[in-house]
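One protein chain omitted, others in place.
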């Protein structure tokens, strides 16, 4: 059998373990649902809407998220107990349809309203807004919190334009814990907003991802180049430069993130060193080592560290550093139990 | 700051987020211990010996494993409650020293003996055997079980020469649960042996890893080639061929594995679709989808599915498929609680 | 033009968008995430299939509604969501009328442009599809008394020059905004998609 996924560029081939590029997302979802039947299910009305198996949870605020595929564990890996309730799944790096968002909303709604919690991308926003209007018309109250943690995507005075990247994991975790303990919609939304406001991320790309239906990389880096500030769709970052040592890269990411956080002596933080896909977790720990040194210098206390793949960009090589400044309540919410196929309690 | 890790081959550069290649392992360990201080610690006598934080566990059999670095979560990710007790850490893709193994042994021993459980590689075997002799001389009783699950590494009649790959995860899990419930050394060893005997794995490589101190890939595949049967150090497999569709690859791996297992109607299995490093988890679910179809055809029941990175080869692209045929006891041991920085209960 | 004629015209125009897959993907990649080729080409193919299956009695408004819904649903994205919202609102101005003429088309376009600008919080000059769409509607307004071929030619000329100008603009909206200066020298992908669509309509007309 000949390979069907052999698009060429510059003499290179898309090297993926896939079947038809067009079925990538649907086959991935089929495999995922087969692997985790006790934890996830589809909404009965829509293939691209997934829910935690016990949704709707009566009397509790539902959290509906969504976005493009290709970022696992984000988004659907954060659907579960103490996390998001449902997710609308888009094509690779593309927004989910408003139909899928609406279906997830209807299937998740437990009578206490819905929090839409997702990354700040125009396409996602447009589709979520449409779905929210339609849900509203059905009597489902909703609130929306956009995640915009990526400091490299716009300057501080235009932070509302910033995209959402790995930091959304902290928003899912804290808002999910608030919903799980029974907070009302306004409170869950406030927790989500507070978490986002205290979260900053910056990433570095070493190579680009290849979208299956496109068949060639979204951007090309020279063999000795890195892209500082890269987005999780391979959006260009703030600068392109020669590859540097892990410590130098960690310093640049840390400086970008720390500049906007209030890291005083004794302050508590959560740290996430996230792999973008192809970078070995060994390298993430080498980055974390330096971040820990830098935080030690500031006198900040690492309450919890997360090192691994949380928000990826298919097979992109690279990493991001996220820091969340914690208050007492966020700390408790971060530590509260949660469970999904991708999240360990 | 200029990059120090820019070895060239064929005009290409080693593209890694590292500092000095020689400090790769030590810096990785430093970061890892800083990230998980409540779960892991070093043996007081040796930097390269790591233990679960509460080791030694009095009265329980200790499980000591070890091997080369570059395979995270294997090996040290499987040190924890209900898993292995301690680990000796080698350089990238190289055996740990007998000193490190002995130090791990001494620090883990809870008075009920030590099971050495590791992959079947000559270098590892030689160093573990030496350490076992020295431990014996100190009055520490031990048993050894070698994991040799890779069907591609030798024909069935020479299965004792087969290397240990991703299937060792099941051995850690089942033997770890047996030790945790208080089984004696002979029983824990028997459980480990039974698990290994019922476990088969086969993998495919799409690209090679680059060992930091070597600076170029261990092997080179053409842009449209795959290596069927590749080892987790990039050892050549059973054949090299043109890249095929995910379903065709899954079929070839499944056939290789299933040929040596007794998959009848109603039999219970655990499945592990493991990523070798650079392959997105989305692709692993596409592979799992096909494996599930094939098992459905056989009438076998998937008791538990594991899809993700468990035994990697740095940034190698590719995957492996492991199937474990379960009896009642192994099923219970697989489901028993366990916890480590890389294992969710 | 009846609904059936409109459906047929559109259907023959759409292959032009499939042909532009790579161009649009590359332009989007220069400034954003590179998915616009898939969005537009994939959407166009789905729309063509849907139009082929439509009842011959459908009104022009119905044809537009079906086409743009299928387009927006096939590959949801900024572009398809904005275009969907815009054209759906525009099609509403047609009501159930059995025929559509140039003036009615201009209405559809004006409403669509207004909705896109509102939802997208964008304006001409922000380096978006509006930089091709709005000038082309102005051109149509200036040739309402001409032949359909003249109208289309005027629209294409205006859209072309609008699209070319986007290459000199710094993007202020959408993913491209983050790239800032970097995208200079490349035309906006959405504007180019609209231009190719007009060219498809012209080619389709020439053929028939």
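Structural remarks
Per-chain residue numbering starts at 1, and chain names A, B and C are given in the order in which the chains are listed.
Here is the rule we go by: contacts are C-beta pairs under 8 Å (C-beta built on N, C-alpha and C of every residue); 3 or more make two chains touch, one makes a residue touch a chain.
Quantities reported herein were computed from a predicted structural model and do not represent experimental measurements.
Partner chains of the missing chain, restricted to those shown and counted over the full complex, are B.
Across B:19, B:85, B:105 or B:153, the residue that sits in touch with the chain not pictured is B:153.
Listed residues B:211, B:226 or B:307: the one in touch with the omitted chain is B:211.
Note on the undisplayed chain: of the listed residues B:54, B:138 or B:161, the one touching it is B:161. Of the listed residues B:19, B:94 or B:322, the one in contact with the hidden chain in the full complex is B:94. Taking the complete complex into account, residues 90-99, 121-123, 126-127, 129-130, 152-154, 161, 163, 211, 213-214, 218-219, 231, 233-236 of subunit B touch the chain not shown.
By our rule, only the chains that are shown with their structure count from here on.
The chains in contact with subunit A and with subunit C alike: there are none. Centroid distances from subunit C, each centroid being the mean of CA atoms, peak for B. At the centre of the protein atoms shown, by the Cα-centroid criterion, sits A. Between the CA-based centres of subunit A and subunit B the separation comes to 28 Å, rounded to the whole angstrom.
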